[in-house]
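Just dropping this structure here.
The complex appears here without one of its protein chains, the remainder shown in place.
Each chain gets a letter, A, B and C, in the order it is written, and its residues are counted from 1.
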Amino acid sequence: MSNTWGSHLHLSIFGESHGNGIGMVLDGIEPGTRLDLEKVAAQMKRRAPGGALATARKEADEIEWVSGIRDGKTIASPIMGLIRNTNQRSSDYQSVLDWPRPSHADYTAYIKYNGHSDLSGGGHFSGRLTAPLVAAGEICRQAMEQHFSVSVGSHLLQLAEYHEASWNIPQASILDQCRQAEIPCDDPDRVRELILKAKEEGDSVGGIVETAICGIPAGLGDPFFDSLESRIAHLLFSVPAVKGVGFGAAGDFASMKGSEANDAFALEHGRIVTTTNHNGGIEGGISNGMPIVFRSVIKPTASIFRPQTSLNLKTMESETRTIQGRHDPCIVLRAIPVLEAVSMIALYDALLADPFVFARLNDKKEE
Amino acid sequence: MSNTWGSHLHLSIFGESHGNGIGMVLDGIEPGTRLDLEKVAAQMKRRAPGGALATARKEADEIEWVSGIRDGKTIASPIMGLIRNTNQRSSDYQSVLDWPRPSHADYTAYIKYNGHSDLSGGGHFSGRLTAPLVAAGEICRQAMEQHFSVSVGSHLLQLAEYHEASWNIPQASILDQCRQAEIPCDDPDRVRELILKAKEEGDSVGGIVETAICGIPAGLGDPFFDSLESRIAHLLFSVPAVKGVGFGAAGDFASMKGSEANDAFALEHGRIVTTTNHNGGIEGGISNGMPIVFRSVIKPTASIFRPQTSLNLKTMESETRTIQGRHDPCIVLRAIPVLEAVSMIALYDALLADPFVFARLNDKKEE
Amino acid sequence: MSNTWGSHLHLSIFGESHGNGIGMVLDGIEPGTRLDLEKVAAQMKRRAPGGALATARKEADEIEWVSGIRDGKTIASPIMGLIRNTNQRSSDYQSVLDWPRPSHADYTAYIKYNGHSDLSGGGHFSGRLTAPLVAAGEICRQAMEQHFSVSVGSHLLQLAEYHEASWNIPQASILDQCRQAEIPCDDPDRVRELILKAKEEGDSVGGIVETAICGIPAGLGDPFFDSLESRIAHLLFSVPAVKGVGFGAAGDFASMKGSEANDAFALEHGRIVTTTNHNGGIEGGISNGMPIVFRSVIKPTASIFRPQTSLNLKTMESETRTIQGRHDPCIVLRAIPVLEAVSMIALYDALLADPFVFARLNDKKEE
Partner (left out) sequence: MSNTWGSHLHLSIFGESHGNGIGMVLDGIEPGTRLDLEKVAAQMKRRAPGGALATARKEADEIEWVSGIRDGKTIASPIMGLIRNTNQRSSDYQSVLDWPRPSHADYTAYIKYNGHSDLSGGGHFSGRLTAPLVAAGEICRQAMEQHFSVSVGSHLLQLAEYHEASWNIPQASILDQCRQAEIPCDDPDRVRELILKAKEEGDSVGGIVETAICGIPAGLGDPFFDSLESRIAHLLFSVPAVKGVGFGAAGDFASMKGSEANDAFALEHGRIVTTTNHNGGIEGGISNGMPIVFRSVIKPTASIFRPQTSLNLKTMESETRTIQGRHDPCIVLRAIPVLEAVSMIALYDALLADPFVFARLNDKKEE
């Protein structure tokens, strides 16, 4: 599959960091879906570089809608969105081929593609490729909103030494607040401080993001092999720097007994709920109507400004170098809109992949 | 996709816990691959029920090879393996429909399939469906061995209060030992004790398994959307009870600085390696030739023998009941061969999905 | 893809002519669909060997429903149907490897699988593998009937020197009659005579079948790349011996002017129709509500009882031999239920692949 994804929806992305442009083709969105393209732009802005906490590379990340949309509505044909690259500085990256950067894709891409890839700026591996994902995700969210209300938001569970507690059962209103916040956590000043300290040291930090989605109806997903966890995790793990994914209580399950971990069903205001949400809204691979909750581990940015050792692949000698260029001391905050976006893509795809569930939801809507 | 998986290889599974049988169709294995079917049986035995630590349900789990194999070799057509169900006790499960068991698929299956599923014994959601996965995984491992040597093994990082350290860079010999062990960890007695204690209390415990694979060449996987992490995690998250997956340092990345987390390239005995393996053998979504290392969080078995509250879906009243039947106080140990198996499936599929890399590996082999 | 097919539905087939059995896994049928398994058996009987016009090989072709069905209804999990092979005579086919039979798959399978296939009785290439397709097709037809009435039937456009006219706009009642007939054409005696003459001569004959389907609603299919023609033709061309497929006027279009070929829209009894049906019910790759009409060219059976020349692949010498075994002098009649079946599979898949159209049809049904 590679650059195309989806069992009903089809999303293809293309482009390289320092090529002519990047973008996506998104096929399968419900015809006649009204799109608020300013909200799409707002999401892309959350991810875009800029500000004291991020890379100095400036990219407006303006998207041209080449096809599939007319007068603010989808017209059944695939949506193509194109983002031109305006600010390439490929000389920063000349050392890629003979000195593969530690913990980057330089070496693996070199081996896989037999030397035939263009890795300047990370090439097709660049985090920049997540910009079209954010656009696609917000379109999917809006498409779901034709059928039910969907709120998504994230907060920091951890960033370096900073920790906070899991949500378990968040309210939609908190998700909306977090989606507006620059640093969605209880103590943003502390987090800013930790990031700036890493920046000062020429180092980087990672973290764990908890994302939640309210409004997803019960019945999406499958037992084998397309559990809702599988679908969401598949896309999360294609986001650069994501190295761990857990649902609900995630790793905390290992310390719980069954009697503590099980979520009891109950009736609340006439609605079937579980009184706890350790399963993160997913049981047997299928959504149960509770908030979908998942955690993503983001590793510290691989590009740091300290001397590092790697192997010169031409001479096969070890060499110590210090990377140049513009890099984020912490990619966690910019990753958040991407994590949220890909979960929207996964969920909308899961919705469309089950025509029987979709038809019943559609029926209900019209009542 | 659902019950079929794979971008090159195609694996379909079928069956219900209390139906006539379960099994799998595996299509795409290299023609002429010599199979050691006793080794396949040995892996299935690791997963099979029985023993003081597991459910009392007895199933021989003998597989009939209906097609695709002749004289111990694959013959290009799909491999069909059929396992008859011999030991159904469906009366144990009669309460499924009116009292959805907490943290099971009862409720979500009911909603998704509009009441039209057969959930006795878990139906198609049963852990029993992982038996054919184990067979498929061992076949994939043997198929890879035609091209390079593959060792896989797992140990417990955590089980209830028990913890041990991560492997980082394991040797193949340790993996082989773990694959033979009943309880692969440093202190099996302590773990046995914890499981038996849970059993006694009518409760259950979960854990974290670390699996490693030695021998996978560099170059498997993709950046978007089929990173090697995505491919492996997709299958892991379709295994019942898996609620978290991490690669390499996984959640520990959140506490590391970039300068600690980055894996430096070096030359060792003429081979390009990294001196640490925090990335778990995968960079930019592609294998780098180091051991593939991942962690799977297994939640405590949902079936416990204590009174629990759920909702009678007919009366919409809360009811407190105690589940009957035969269940494992801890599914972690029986899950291990399944986790190993699905990683083999994911890796062989990734290998075949890149004909260019496959052809180069094939060339080398013949030199 | 290979032995698995479908964009929403998933159908896998397995087995070899002279192995332990053949069968299929069919995943994605609407849960709770009531199945008339006797009608499935009746369709399989149409295809089964036997009778003066067909091969002397006797196979009861009884299918065991291993999973996915309970009390005559689908239960959401994949349907597995297994047919045991009872009447193998592999000694008939010993010459396969050193003398590839003309116009068979012997040579191409040998090259593709590097000698590692088992071709006795045609192996996985055998027409016998179409038996599970017939079962799958009838299940799909019954599944569609939950939503709208579907009639399918075929007649001979040509068989050797025999010709008859195209249907253009057939009535459902004619289709039902044809589906009952042993030789569905205007002059069955003439056709029987032609087949028996070929048999007597140790030769074989081919033909052209026209199939029509009444009841398919407008809106199924896509422009690129899954036109309804693409979907149906894809499956038809996987049926052994099919070498041509055309829709509506098919090859006759080449002799028509646009002014003759265009189908005019009109209102008939309050329903939008076209007054002619040269497009065979499909415009722009999408069904228009008129009968779907297509032609399949079936080549003369490759197995004939006359001396033929082929190449001994060991000696690389030409050799003249006469094939032994049990073969049909004409496969056209036995192919008909297969052609009908795969069209049902393609159409049901196309229906489920568009959740928006499906939901609207579902709405209408419930009014």
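The criterion applied here is as follows: a contact is a pair of C-beta atoms (placed from the backbone, for glycine too) under 8 Å apart; a residue touches a chain by one contact, two chains touch by 3 or more.
These numbers were taken from a predicted model, which means no experiment stands behind them.
Q: So one chain is hidden, and I want to know which residue out of A:100, A:123, A:300 or A:329 touches that hidden chain in the complete assembly.
A: For the chain that is not drawn, the touching residue is A:123.
Q: Considering the whole complex, not just the chains shown, which residues of chain B touch the missing one?
A: Looking at chain B, the ones touching the missing chain are residues 8, 30-31, 351-356, 358-359, 362-363, 366.
Q: At which residues does chain A meet the chain that is not included here?
A: For chain A, the residues touching the absent chain are 1-4, 10, 12-16, 19-23, 25, 27-28, 31-32, 64-68, 70, 73-80, 82, 109, 112-118, 123-124.
Q: Given the full complex, what residues of chain C touch the hidden partner chain?
A: Its contact residues with the unshown chain are 1-5, 7, 11, 13, 100, 102-109, 111-112, 114, 124-125, 129, 158-161, 198, 201, 203-208, 218-227, 229-231, 233-235, 237-238, 240, 242-251, 253-267, 272, 274, 278-280, 282-289, 295, 297-304, 306, 308-311, 313, 316, 318, 353-354, 356-357, 360.
Throughout what follows, only the chains that are shown with their structure count from here on.
Q: Taking all residue numbers at the chain B/chain C interface, are over half used by both copies (same) or under half (different)?
A: same
Q: Averaging over Cα atoms per chain, report the distance between chain A and chain B in Å.
A: It comes to 25 Å between the two C-alpha centres.
Q: List the centre-to-centre spacing of chain A and chain C in whole Å, with centres computed as mean CA coordinates.
A: 45
Q: Approximately how many whole Å separate the CA-defined centres of chain B and chain C?
A: Their C-alpha centroids are separated by 38 Å.
Q: If you look at chain A, which of its residues touch at least two other chains?
A: 353-354, 356, in rising order.
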